[in-house]
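One structure, as structure tokens, below. Some questions next.
A single protein chain has been omitted from the complex, and every remaining protein chain is retained in its original position.
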Amino acid sequence: MGLGKFLIKRTIQGVIVIWGVVTITFFLRFLTPGDPVSALTPPDAGPEVRERMAENLGLNDPIHIQYADYITDLLMLDLGTSMRTGRSASIMILARLPATLELALAATIISMIIAIPLGVISARRRHQKSDYAATMFSLLGISTPNFWLGIMLIILVAVVVGPIPTGGRDVSFWEATVMLFLEANPRGFGNWAIHIFLPAITLGTYFTALLTRLTRSGMLEELGKTYVEATRAKGLPETLVLYKHVLRNTLIPIITVLGLQLGTLIGGAVITEEVFSWPGIGSFLIQQIAYRDWVLIQGILIVIGVGFVVINIIVDAMYAKLNPKVVTE
Amino acid sequence: MSNVTDILRIDGLKTRFFTDNGQVNAVEDLDVRIEDGEVFGIVGESGSGKSVMALSIIDLIERPGRITDGEIWFRAPDIADELVETDAVDGDYVDLRAMSPEQRGLLRGSRFSMIFQDPMSSFNPSITVGEQIAEAVEAQRRARSNPRSLDAKSQHYGLTDYLLGGVLSSKRYVSEPSLDRAIELLELVGIPDPAERAEEYPHEYSGGMLQRAMIAQALAGEPDVLIADEPTTALDVTIQAQVLDLLAELQTETGMTILLITHNLGVVARMCDRVGVMYAGEIVERGTLGDVFDNPVHPYTQGLLGSIPDLQGVAERLQPIEGNVPSLLDHEMPDRCYFADRCPKAMEECLEHPPELAVNDRGQHATRCYLAETEYTAAKALPTDYFGATEAPAEADTAPEEPTATDGGDHQ
Amino acid sequence: MVREAGTDETRRSFLKFAGAATATAVVAGCLGEDDDEDDTPATDDDEDGTPAADEDVDIDEVTVTQGSVTDTLDPIDHNDTPTWNILDQAYEPLVYRDRDGELISLVATEFERTDDLVVELELRDDVVFHNGEDMTAEDAAFSINRTNDPDQSQQAGVIGAIDEAEAVDDTTVEITLESAEPAIFRNLSAFGRIQQESWVEERDDDELATEINGTGPYELVDFEEGSHVDYERFDDYWGDEPAVVEARFDGTGDDGARVASLQGGDSDIITDVAVEQISEIQGDDDVRIEGEPSIRCLFLVMPNNDGPFDSHEFRQAMNYAVDVDSIIESLLNGFGEPTSQPTLEGMFGYNPDVDPYPHDPEEAESLVAESGYEDEEITIVTPTGRYLADTDIAAQCASDIDSLDNVSASHDEWETQELFDVTDTGTMEDSPDIFLIGWGNPTFDGAYAMNPWFMEGPFWHFESEEMEDLLTQAADEPDEDAREDLLMQANELAHDEAAWVFLNQQYSIYGASEDIAWEARNDEDILLKEIFAAE
Partner (left out) sequence: MISKRLKQSLRSELRTSLMAKIGLVLILLILIVAMFAPFLAPHHPTETRVSDDPEVDKTDLPPIGMGYETSETRLVDGEMQTVETTIEPDHSFILGTNTLGQDILSRLMYGARVSVLVGVLGALLATAIGVPYGLTAGYFGDRIDDSLMRGADMMLAFPSLVLAIALVGVFRDTDFHTQQIPDPFVLAARHDTLGSFVPRGEHVAAMPASITFPVTVTLVVALVNWVWFARVARGEAMAIRQEEYVKAAKSVGASNATIIRQHVLPNSLTPVIVLATIQVAAIILLESALSYLGFSETTLTWGYDIQQGQSAAATYWWIAFMPGMAIVIAVISINLLGDWLRDALDPSIEGEGGV
């Protein structure tokens, strides 16, 4: 089976899961006690207004028609109309997406920069002080609620560094880039970095700890394999032995675990955004839950669910690329 | 000490593993000399320290293991010139143990290389075979392109270079000439269509082919000493002979020294000039093939050989020897002949650890057994339950492994 | 040095507030009077208070950080203070209030009642929209009608009993009313923001929610949803050119983060400073507290449709049980005043003869016993993060009531929106049995404090014929004095009937940079045009 064929198979599976995600969210609306008409109309609206609204929303149609309409709309990337603001849900959600992506990416990058070397060192110096320290760190990291960590970091930074902004995003990465290249103004980037730093650390901690753990145990397992000795025996520099051979092979299974754990990252983003007033899709979700705007809630769930599935397909593709057995067997 | 044709002299080598359960004396006070250009066989049960000895020579002992004592003198006049005036030099010989880890690292591949038992697990599964062999070539090419400096660290290739190599092809470790050389080597070891096979991954190879590739990889640095650790154990019987023939052929061509580690006496008989028999971390008997095989002195050697009907056979099982594989835990190694508890000829003398004793005047044949000097008499024999009575409790407590009466061709 | 920032200032503003009814305005800052050149807040000789303003200096950029940032820029699509604070800069009402709550002209130069059910407003002729086109009376009429349309507006219920607005000529708007609606101009000082008819009609909901075309002194530069709204000065503004050139409104939900953002120099004004953070700000030389008694009071609503709150004695007992002074002293660090009636001191209809209920648990217990509702379990529902220390206050009220021997009480925290959703349905049954709410009264008129709660309508939570009579009479009473007397009677009745548990008057507490001269208003508005550089 070639890589292409593998990906096609995986994509078909992905589409099925996405269909499931969409269907689950569609029926979620029927579980909610409040009806959308009451949410959309003023309290003193008469029955004819309500009837008109229900008609407009297609709520009088039989459920399979509603479902078909819903799917058709989704295929045209239309997530519906916000119950509270009457605006296009797609546009509102899309506006929040970059902030979340920025945060998640920053957290992932920070995690990888810290966790992989830490895991490598920890495995190399097994049962030494640095190993115990790294192990303690990762145990703490996976056991700390990140919203609390965020609050504590805010206090800590205020005490150590003095008052620095700890909320909001101020500028987007895109704006900062534009400022840098068009106006030769690095201030935007400085601002961006200051604002994203604490949220990214907060969000990244669990991931860092998990990745350190996985890297450590994966490295230990991998280091015990004969090919490592063989690679050393042929005189390859230790750096290459560790990184080109051992770490690479360690990361192959880790990648799939991380793909699944991305959910944790997105879930973590929701609460991190809430702590740091980060204007992303997560704080938006919490806000919409408060407003009970089910169209937006459904839209956000679909975007997150689909994003998760797509990312996992990409992860699988990476896995297939790194692990020759998948494709050839 | 005067034999100038020795390429390797090992004196009093001790390699220990410091585990949670205690100290394991994997190699215990081992002395051996290996002559330039010979094929030296090491035989013994698994767990006798054969592989650890090999890894000690090539300096691949990993934590929690450590070489705690001993000297490994390696004949290398060019290195000796460079290290002159230090303790590490004795004439044309250098003491590997006295060299820095970096310096020792440089000897891997170029002076020593190694063939492992299971080719499938000795290749990295996610990198093509060609690339892995080319790495070996490249390592030696880079080492040589530097004027033979022992200070060369990591061959000037660090993590940054590796990371850049992901982007810039000029920064890649393996160069085109090395890849070409890898294909030549594959051809040399008799792999058909070497250029195509070089692009394949280990799991696409058969076992025999992969072992050939392993040999090709080991030859990449044109080593002085090739350590072959059970090179045929994992292979089909029919393939074993081919691989052994290939090794013998290559040895004749290049004149390299081969240290052949095996539990298979047939292989030893077929390949080796001289033999050492290992038991519990030490060589209990050594000599020429004829000395040891025709005139074994040590009861352990005798036991091993007892089951061989035909020395020309390739796949022979060792005769089961009664008793447990010895514990190598330090606190369970009493100061006596380690074999005494399993020895059918155990005597009172055996309660004292025997030194190496010459069997005859030619000086080649020696054994760590009092029987070299004394005749066995039933009068001095220890009672049969002597060890069972005194050491049973200790044995019951440890020995988590299955008690095995045999060693042996456990991979067949 | 112990900083006594704003002590005199605060006292003065407080007194000023208290004296508003008798119109002893100390402040010069009357906004937007036709001939008024002086938009400054009070010149202040107290070096620790609001810094003196230097009006000739431009301020490059001002950032205002509130608890949240809006998700719509359509003025009719919300009714929420942080959103108003953002839109105030760009969308103007026809009339406005000065710092004492007196009505002043803005876009409308004159406004009067021409008939019982008709009012007329005369508009300026030099007002330009941000897109460069002239404003007409048609636009103003359209905007009022749009706000009054329940199909699209969330403010249809609060703008008042308007039938229709009509442009009489280019500069005159005539509004026909459905009832007398004495507070109509007050309502127009908050609602009916002027938009351009043609501009609105060309746009769909998404565009209306993300674009601005108003007549205000600031035009929209950028709206990053969930993050911030950026403004710059509108060059063709009809009024005086304000000092602030560019401004940003952003939102940070966490109280501590807002303070950090002020201290870190990210923000120049922050809203809703938590009581615990006040000393932090006061201790920092670069920033200061701007505190102002607000037009909002907190109370516990007890719908009297059902037991135990249908009992007059039980309701009174609740008032005796809650120790408002302790709440103010301990939870609010003194930032609050006890209240005795729905209307705040200084507002029209306030009855000075009514005193707050004293804290008297024994009296409370005996009243509970008298009511016949002994050993009731009640749960006080509170919104979260909506008002200063709201959950703490609710928890303490519950604790006070729980300490009575014959009632047990706890509190329950609901999402603010969740609570609002069930309390504005017009049916008491939908509401929790007892809940905390804060009611702001930008009209400064006792009718607005009581009518929504005591007469049938979305917020109706207290049924009393006597009360309804009083309020109906007041609504139809053209004579000011007579009307004031009726409202005072209504206030006294509300107190005696213990319609609510009367808690505290809320303070608006802001943090501000010492670089700007800006003084908090009591109506919770923040106007960029009132910000100047500190001298």
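Just so it is clear, A, B and C label the chains in written order, and each chain counts residues from 1 on its own.
We take it that a residue touches a chain if its C-beta (ideal position, glycine included) is under 8 Å from a C-beta of that chain, and two chains touch if they have at least 3 such contacts.
Everything quoted here is computed from the prediction, not taken from an experiment.
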Among displayed chains, the one left out touches A, C
Among the options C:250, C:266, C:323 or C:345, the absent chain makes contact with C:323
Of C:232, C:374 or C:392, the residue touching the omitted chain is C:392
Among the options C:109, C:152, C:172 or C:333, the absent chain makes contact with C:333
The missing chain sits against chain A at residues 13, 16-18, 20-21, 24, 28, 31-34, 135-136, 139-140, 142-145, 147-149, 151-152, 154-155, 158, 213-214, 216-217, 220-221, 260, 262-268, 270-271, 274, 282, 285-286, 289, 292, 297, 300-301, 304-306, 308-309
Where chain C meets the left-out chain, the residues are 2-8, 10-11, 14-15, 254-256, 259-260, 274, 276-280, 282-283, 289, 291, 323, 325-331, 333-336, 384, 389, 391-392, 395-396, 399, 410-415, 507
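The criterion applied here is as follows: only the chains that are shown with their structure count from here on.
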Contact graph of the chains (line, ring, star, complete, other): line
Taking each chain's centre as the mean of its CA atoms, chain B sits from chain C at a distance in Å of 87
Chain A to chain B, mean C-alpha position gap in Å, rounds to 51
Shared-interface residues of chain B (touching two or more other chains) are none
Within chain A, the set of residues that touch 2 or more other chains is none
Residue positions on chain B within touch of chain A in the complex are 55, 58, 60, 62-64, 105-106, 108-110, 112-114, 116-118, 121-127, 132, 135-136, 139-140, 143, 154-155, 157-159, 162, 173, 201, 203-204, 214, 217-218, 220-221
Touching chain B in the complex, chain A uses residues 126-127, 223, 225-227, 229-240, 243-245, 248-249, 252, 322-325, 328-329
In the complex, the residues of chain C that touch chain A are 65, 69, 71-72, 77, 150-152, 154, 156-157, 205-206, 209, 224-228, 250-254, 256-264, 266, 284, 415-418, 421, 424-426, 458
